[in-house]
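A single protein chain has been omitted; all remaining protein chains appear in their positions.
Chain naming follows the written order as A, B and C, and within any one chain the residues start at number 1.
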Amino acid sequence: MNTFGNIFRVSIFGESHGKWVGVTIDGCPAGIPLSENDLLPDLDRRKAGAAGTTPRKEEDIPLFVSGVFNNRTTGAPLTIVFENNNTRSADYDAIKNTPRPGHADFVLDKKFGGFNDHRGGGHSSGRLTVALVAAGCVAKKVIPRIKIEAQLAEAGGDTNIETAIDKAVTNQDSIGGIIACSATGVPVGIGEPFFNSLESAISHVIFSIPAIKGIEFGSGFAAARMTGSEHNDAIVDEHGTTRTNNAGGINGGISNSNELYFRVAVKPTSSTPKEQQTWNNATKSVEAFTVKGRHDLCIALRVPVVVEAATAIAIADLVMANNATQPQK
Amino acid sequence: MNTFGNIFRVSIFGESHGKWVGVTIDGCPAGIPLSENDLLPDLDRRKAGAAGTTPRKEEDIPLFVSGVFNNRTTGAPLTIVFENNNTRSADYDAIKNTPRPGHADFVLDKKFGGFNDHRGGGHSSGRLTVALVAAGCVAKKVIPRIKIEAQLAEAGGDTNIETAIDKAVTNQDSIGGIIACSATGVPVGIGEPFFNSLESAISHVIFSIPAIKGIEFGSGFAAARMTGSEHNDAIVDEHGTTRTNNAGGINGGISNSNELYFRVAVKPTSSTPKEQQTWNNATKSVEAFTVKGRHDLCIALRVPVVVEAATAIAIADLVMANNATQPQK
Amino acid sequence: MNTFGNIFRVSIFGESHGKWVGVTIDGCPAGIPLSENDLLPDLDRRKAGAAGTTPRKEEDIPLFVSGVFNNRTTGAPLTIVFENNNTRSADYDAIKNTPRPGHADFVLDKKFGGFNDHRGGGHSSGRLTVALVAAGCVAKKVIPRIKIEAQLAEAGGDTNIETAIDKAVTNQDSIGGIIACSATGVPVGIGEPFFNSLESAISHVIFSIPAIKGIEFGSGFAAARMTGSEHNDAIVDEHGTTRTNNAGGINGGISNSNELYFRVAVKPTSSTPKEQQTWNNATKSVEAFTVKGRHDLCIALRVPVVVEAATAIAIADLVMANNATQPQK
Partner (left out) sequence: MNTFGNIFRVSIFGESHGKWVGVTIDGCPAGIPLSENDLLPDLDRRKAGAAGTTPRKEEDIPLFVSGVFNNRTTGAPLTIVFENNNTRSADYDAIKNTPRPGHADFVLDKKFGGFNDHRGGGHSSGRLTVALVAAGCVAKKVIPRIKIEAQLAEAGGDTNIETAIDKAVTNQDSIGGIIACSATGVPVGIGEPFFNSLESAISHVIFSIPAIKGIEFGSGFAAARMTGSEHNDAIVDEHGTTRTNNAGGINGGISNSNELYFRVAVKPTSSTPKEQQTWNNATKSVEAFTVKGRHDLCIALRVPVVVEAATAIAIADLVMANNATQPQK
């Protein structure tokens, strides 16, 4: 299932080297002001261009196919597509025999019986995150009072991002990073007690982003080493404000009105320039291998806006669920 | 939505101090041998009784309401209930005015307009995990060749669990822990490229378990500090076996046939015996507060079997999805 | 999938001759006044007892398992069960070899590989509609301003129901009927343009009721023989009131504020007392056959309240969807 959400439903389609990639949002309320230009700032943040990012640059001009009329959402399914105009498919011919380590080449081939579009990772490519960012822009407009902000907190184990990137460029080896994301203005009561906790929903979307290997809310893994009296956040007013925020703004899976806070781990880009080894299905042996194509040395640089989008999508869906099931008095 | 799964659908119902808690599994294949006794070993693992666990002990005898006939699943919805026969509701009367720090009392009251069953956490209680464990037993039988094993890897920051528990008992302060879970026998190809990656599905269910604050797959947060050449797992045969397993058995959201491996962080039990502070809505001031009721000092001791159940449920659903969409040749 | 609804989700479980049948409603708003007594009038309407109905009488006392506290819904999953205390399973032993004509015995055996609970139709029994009626009572309370009323419009082709029943009793052959259902107070705008039209949702639930063979909205099949100028309903005020109501209160799948109106066809009870023929799998031949067990001569007598329940469930779900996606101005 390539869809997320129960009410604000986001569906992704497209392949890295196909004609377009796109997204359909079903369940978006009517009347939200929306133009293609509104999406450009977030799309720009996701773009390549900085040191450590791929030389493959896409224009990333969103094209509204449906669901917007006179610069307002109509309430009908909202489809946005992006042209893929900068593909070099020949770079990927070798994948069929030598699956790239760290990539999904091997598993996609097996899962889809060899019928998948293998070029550039096909439907599993990071290219698809352009569609996620577009959906995130719409989601942010659905919850205008909630401010979501993600940034790269460390790269290659270093909080000085610039230094880390320089080192990666020098070493010609890819690096990972950690992204911190916070959201303010989340009202109390978002999330469901069982199976659709706020953490469940957010982590569900976050783990759709390629290269994410971990997520922790509030004090996260550090909480496992704290005592209850250290970890518990004392409630200090009738609005639920807490003195500390080890909970990351969530109790029992439900937002508590304090800042929502979580961190995600991004692995180093699988397509490192370094020589690696992999199985060659033609020669039936393990062989040295160097990735072809144009790639990011630190994909984590481009992921914060994608994390924001994922978070906005998860929250928008849960906020709308709350609108549907308001207590009756 | 208190349901997880697209094909193997698990729905939880009940409250901590209600008559029963239960679970319905819809989409379970017919013909699976199943008796109430089959559930007892896992239910026992979840039970209280050891040092560091609550003195509230439930019998936890599963009662099959539907979906099983002549000790085989019928293909119809399978409902299992457990009686709550050991409740002391009077312990919880104070919650209404003094929401317990770390607990969901405050958020539940706001979310449900004060109509929630507040006794013992109501529907948000850890009590509900008995139903999750029951569903996990059925899920394990749906995927009999996959062996899932979770255990407590550290408690209170110490890998010597016994010592950590002793210390917590001495200090009379609750502690957290880290649970490591692995699964062998997962065939290649489980998980969907976008929005239903294997990590998405597992984390979705895992974050339904109370007290979980983080999850990491394979090398997880450590991956963020590795280089691509260190992190990538070289593929060494045609079955996709890798030399290392930093990926935790997952590439691009899809199982790669190597061991599935992840770790989860469990926070210290919110109901610590230590005095805490919280808002008192009657007196309109922050006041000292001591939790009443009977509680675990280290809930993490009882969570491994719940993590296994969550994992089995997520994998069973994705395996069945694969059965539905086999490539046509 | 034994669940209906996207927001107000109704799941049925149980078998005709099991311990209980039941229903879980997930997504019910908190705060709705609800006691077991509230369900009795509709449950009584479904009961047997009148001429033409089965001598099998169940007490049909609803037992609230979860989701209700202090006579109000809590917002957590609401589970209601009914004991099956009047079963004669021995009546059904022969089914295994001689599938009853008109019943699901044959198809259930094939679908579930022989593992289904065959007694009394198992999960496919009309007995399950007691759970549907219970869910309908809750749904009606979710949409208190909408009044739904279904009644038997004809039985055995005769609008004089009493005469028809007398004739069926005399002939000792079962008869069918037509039920007319209307709903007033449905606000404009309920239903989705594509795939979840109001007709789609209602017919989806209606065709879950055993014995239903047709549904028509407004002028229905008669519309196929009208001209556009005859059929179109002239709009006569700003509220959308129409002069005629051939549309049955629905345009383009969406309610138009006029009376919702539809009719359903109920086939004659499959368990007629008349001798029939069926395949005998033991003797491998077609043989004369007489149904055992206690049955209704005119099941249609008991279906109106079930039709109301189905309608209320479908409308409640769509009304709540509208609450979630209100236009933003």
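FYI, a residue touches a chain if its C-beta (ideal position, glycine included) is under 8 Å from a C-beta of that chain, and two chains touch if they have at least 3 such contacts.
Everything numeric here is computed off the predicted structure, so don't read it as measured data.
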Inset, instruction - Write down which of A:H123, A:H204 or A:R225 is the residue touching the left-out chain. - result: A:H123
Inset, instruction - Would you write out the residues of chain C that touch the absent chain, in ascending order? - result: 1-4, 6, 10, 12, 99, 101-104, 106-108, 110-115, 121, 123-124, 128, 154, 156-157, 168, 171, 173-178, 188-189, 192-197, 199-201, 203-205, 207-208, 210, 212-221, 223-238, 240, 242-243, 246-248, 251-256, 265-272, 274, 276-279, 281, 284, 286, 300, 321-322, 326-327, 329
Inset, instruction - Quickly run down the residues of chain A that touch the omitted chain. - result: 1-3, 9, 11-15, 18-22, 24, 26-27, 30-31, 65-67, 69, 72-79, 81, 111-113, 115-117, 122-123
Inset, instruction - By the contact definition given up top, give the residues of chain B that touch the hidden chain. - result: 6-7, 27-32, 75-76, 142, 193, 320-321, 323-329
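Keep in mind that, in the parts below, only the chains that are shown with their structure count from here on.
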Inset, instruction - Tell me which chain's centre, taken as the mean of its C-alpha atoms, is farthest from chain C. - result: A
Legend entry - Whole-Å gap separating chain A and chain B, where each centre is the average of the chain's CA atoms: 25
Legend entry - Two or more partner chains touched - positions in chain A: 6, 193, 321, 326-327, 329
